[in-house]
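A protein chain is absent from this complex, but the other protein chains hold their places.
What follows is subunit A.
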Amino acid sequence: MFKLLKYSLLDIVKSRFALLYTVFLILVAISIYQVSEDMSKVSLSLLNIMLMMVPLIAAIFATTHFFNNLEFTELMLAQPVKRRDVFLSQILAVIVVLSLAIIIGFGVPMILWGADVTVLTLLGIGIGLSIIFAGLAFMASVLTRDKAKAIGISLSFWIYFSLVYDGFVLYLIYSLSDYPLEKTTLGLVFFNPVDLGRIIMLMQLDISALMGYTGAFFQQFFGSAKGILLSSAMMLIWMLWPMGVAMRVFRKKDF
């Protein structure tokens, strides 16, 4: 599999997209570092941009990559290699490139202007979200035969988790405000990787007071070692299941 991965990476690293994405992230990071000196404010601004951009780029890039490489994938399936390896080399190449872009794009400005633990958490969340949305995008791609449809599904994952889901949770809290909802909202957060990332980060930044009573409750939960462990485990499940489903389908798919 590593042989295949090596050549997939060789191809993808040279594509203009990887370079553009990295440069874009560097520019974003530099401009935010220019605006503020306070490290936690920098982290917060970076977080907000990252939570919107990273899943979007990961979803679109993974889908287009899958379909652009479809004929090549077919050719690889005619070679003496396992289907599983063909699939893993494709998705891992995408994940490695997306992660490298985040590490370099956010990492270089950090080395220049300093960083703390919260920024490292930020990098981790960025990579986690890239893996999750690349997995979701591959799942959408193997389930459809049409590029436009797959991009549409990937985009709706992004819209759903970044925008719609929060609206839904807010509506729920608002309309059921007479009831104690802390545990319910806590549970709901687990079903959205973007929220999960945001909350892990916010807890580290120690600004949960801004989030009122629920925030305090989250702090109590997520701040404890058990909370961090559980939420990281949940992130891990989010990274694994879309990829797992995509691989299962891929292994039985007709090309």
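Simple rule for what comes next: a residue touches a chain if its C-beta (ideal position, glycine included) is under 8 Å from a C-beta of that chain, and two chains touch if they have at least 3 such contacts; residues count from 1.
Methods note: contacts and distances are computed from a predicted model.
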| item | value |
| --- | --- |
| Among "Cation:proton antiporter", "ABC transporter", "Cu-processing system ATP-binding protein" or "Integral membrane protein", the UniProt name of the subunit that does not appear here | "Cu-processing system ATP-binding protein" |
| Residue among A:L27, A:L75 or A:L112 that touches the chain left out of view | A:L75 |
| Candidate in contact with the missing chain, chosen from A:S8, A:T22 or A:S154 | A:S8 |
| From A:Y160, A:F191 or A:F255, residue that would touch the chain that is not displayed | A:F255 |
| Contact set of subunit A toward the excluded chain (per top definition) | 3-4, 7-8, 10-12, 14-15, 68-69, 71-72, 74-75, 77-83, 252, 254-255 |
